[in-house]
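See below for the structure under consideration.
Here the complex is missing a single protein chain, while all its other protein chains stay put.
Lettered A and B in written order, each chain numbered from 1.
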Amino acid sequence: MLRFAVRRMAGVFVTLWLAATLTFVALRLAPGDAITLQLTLSGATDSQIAARRAALGLDAPLAEQYLGMWQGILRGDLGVSLVNGRPVAVIIGEQLGATLALAVGALCVGVVLGVGLGAGAALGQPVVRQVCEGVIVLLLATPIYWLGTLAIYLFAVWLGWLPSVSSGNELRALLLPCGVLGISLSGSLGQVTAASLREVQQATFVQTARAKGLPARLIVWRHMLRANSSVLISLIGLQGGFLIGGAVITEALFTRRGIGQLVLAAVNGRDYPVVQGVVLLSAAAYALLSVAADILAAWNDARLREG
Amino acid sequence: MLICVGSVILSTLITRQPAAAQPAASRIVYGLTLLPSGFDPHINASSELGIPLRSVYDTLVYRDPITKDFVAGLAERWEISPDGLLYTFYLRRDVRFHDGEPFDAYAVAANLDRITNPETRSQKAVFLLGTFERYIVTDAYTIQLALKAPYAPLLDSLAQVYLGIASPKALQAYSSDLYQLHQVGTGPYQMVEFIPGDYILLRRNPEYRWAPAFYLPDNPSPVEEIEFRFFTDPATRAPALESGAAHIMGELAPLDALALNRRDDMTLLPQPIPGMPLQFLFNTAKAPTDRLDVRRAIITATDRTAIIDSVFQQLSPVAYGPLAAASPFYEAQIKQFYPYNREVARQALSDLGYTDNDGDRILDLNGAPLRLIVIVPTWGNAPQVAQRLQSQWRDQGIDAELRQVPNLAGLLAAVQSGDYHLVAFNDFGADPSLLNTFYLTDGRNNFMRVSNANLDQWLMQATQTNDPAERQNFYTGVQGLIMDQALILPIRDYVNLNAYSKRVGGLTFDAYGWFPLLANLTFNADE
Partner (left out) sequence: MRRIGFFGQLLGLLVLVSLCAPLIAPYDPLAEVSPPLAAPSGQHLFGADLIGRDVFSRVLHGGARTLSIALTAFACTVLIGGALGISAGFFGGVLDAVIVSLTDALLAIPSLLIALSLLTLAGSGSLQIALAAALSGLPAYLRVVRAAARSTRTQPYIEAARAVGVGSFGLLWRHVLPNTAPICLSAGMVALAWAILNAATLHFLGFGSDPSLPEWGAMLAEGRAVFRAAPWVACAPGVALTLTLFAANGVAKRLAR
């Protein structure tokens, strides 16, 4: 167990290093830089722009910039934004709470709905199965910005039940954005749940249980979902990346602050330190989540073998 | 690594704001459209920041919103030396900042110090100062600005929010990265709270007694508090107004604006913006648009009215030249250039040797089809306009390949490659010197790759002379020359489509078009 843990921690560091390095390379290869973009319409001359880039160390050799980035990270310093001069840790920190609330809420909605739809599509009565399958495909075919637009018109404009502007983390403000992001998440979760449930259905231990005369519902919950859960857990662990992508759009739709809006603006403005900071944060979150998922899955597998 | 994560989490806890104070009786929500990364007017360059901050700061001078003439602001009057090198400003003596500090020449000096300090890394304000060399405080209420060379746009610069005068005490209290969260000016509204990415809250300044002439002397029912929020997705703007989540909104999509205008409880206010219209700039260094007659034929082949009718639902005027009709020094004679005429265009192209030899309904010359590469940014309705151009030209044997770019970085990279015939662009500003970076031979944004000695000379001279009649002469010449050389395909003057609910009235904008005069807004309690 200890060796497993050590190996897993080493894996986490490799993940972080690779993610940061890939981002560094991608950012520096992209055309344009923050300073040129800021000054190109202001009437600055080439030499003024060059001087300002030099002052920020943007003209240093890439290797030097790369080392500088890591020195900063190891000191716990993520640098300052090239656009507004504020520390990246603070900029990310002030947006983090809003995004976490959105992501956790959406994940809850998505998992409950997705597993429900998946179970219905794999195990339900023929009618239920048809309906669940249909809903899953419909969800897979609907872009999140359409879902959001329809939800805004329905709940905010026509019914007037919920605000179209989501400020803060109160339940009322979170209902629409979490619902929309969660529902768009549930399509893919439902699809995979259904597939792996169908597969487990054929497995020997389920057949055995059925032969032993256990009631169907018990088989589903005790055996199938549990057997299925390693796949599901690792799938849920993977949604972090999708959630940030979905958050970019959900936040724009409901004028919510958060990491998504921040990172999109930073990419468009080539604000390297901010992008790098968001990637490190998401990498750390992902690595921790996936370690947790692996441990859960291993524990679950062990129990499965015993029972 | 853990330190990084820890510091992020910790700063979340630290920056957690106390709950906003109880909203005042008359509080409205004003919808902004972009989400700028920085909100310090001395540092950042976004137009968006001026929408709230125009009312937080006063400037030394103002432009009258209607006549666009310069009028007194924090400076009661000013003098310009005959050689144009020394500006003397006589300041008001009754002005106080929101923090109670008195306004005087030393405050102006402190602001100029901050803007010109390289550490500030000003993205716009310092460049607005042009040839500014130093200031001289002659007494507590008189300050002189000395220039290295005559710079006609200086007054225009001083009238802009980017050169708004901030409280020296606040500038000293906060480092240059934190000041944007705690801005203090002398304007009719003061900043209460700014949560980045979320909202900005302004409250009326009850002490405001030094308003420029165009503010209502006594507004019977001013709006006490205004909350600015960011509606970055255009499709969410109309529903926000309809659901009551916002009361004023700009940059509406034309179809949404018309739908709102049909409602009894909404008012539509299209506001023209001075500056460069939405236009497609020809690359004169790449065949076939290196030929003047080809460029002329392409403009003639373009039915701009049809574009205005469909894409802009007739809510924007057709543009005819490099300056919008709302700009000072606009020359109306420019409208005579290149009226839409398919036959004339077809004839001109066939005179140049273009015929359809291979029967694909696209004209060609020496085996090369007449195919234009168009760089299309995502903003300003450019994609729709470009598609409309494509479909119009297609009918006349001109093929267009549209290359969309997602952001300014992409646009500049595409332009740098030189592989394009047209690129869509627009820019805002009241002083026509904004043409310089585009049309001067060595201008940074010379997307046309034009080099014309007359153009260079006239643009430079117009920037150096303070005599309005002389400037008008130069700019008339510039506008005529640009169109005679067919350097651009102008499409539409930029119009900001604003709508507001019945809860507010009296929405008007300043001379630059983008910035509302919040002090003139009235609040209707019974709606």
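We take it that a residue touches a chain if its C-beta (ideal position, glycine included) is under 8 Å from a C-beta of that chain, and two chains touch if they have at least 3 such contacts.
Fair warning: this is a prediction, and the values are worked out from it, not measured in the lab.
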Which chains here would be touched by the one that got left out? A, B
With the missing chain put back, one of B:A140, B:L255, B:A332 or B:A368 would touch it. Which one? B:L255
Among the options B:Q392, B:S433, B:T463 or B:N520, the absent chain makes contact with B:Q392
Could you tell which one of B:G244, B:P270, B:P369 or B:P383 touches the chain left off the display? B:P383
Name every residue on subunit B in touch with the hidden partner chain. 234-235, 238, 253, 255-256, 259, 309-311, 376, 378, 383-384, 386-388, 390-392, 394-395, 401-404, 406-407, 410
Subunit A residues touching the chain left out here are 11, 14-16, 18-19, 22-23, 26-27, 29-31, 133-134, 137-138, 140-146, 149, 187-188, 191-192, 194-196, 198-199, 203-204, 227, 230-231, 234-235, 238, 240-242, 244-245, 248-249, 263-264, 267, 275, 278-279, 282-283, 286-287, 290, 297, 301, 304-305
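Everything below uses one rule, namely that only the chains that are shown with their structure count from here on.
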Subunit B residues touching subunit A in their complex are 1, 3-12, 14-16, 29, 35, 37-40, 43-45, 118, 121, 123-124, 127-128, 176-178, 180, 195-199, 229-233, 235-236, 239-240, 242-243, 245-246, 406-410, 412-413, 416, 427, 436-437, 444-445
Name, in rising order, each residue of subunit A that touches subunit B in their complex. 13, 16, 30-32, 36-46, 52, 55, 73-76, 78, 80-81, 83-87, 89-98, 145, 149, 152-153, 156-157, 160, 163-165, 167, 249, 252-255, 257-258, 261-262, 265-266, 268-271, 277, 280-281, 284
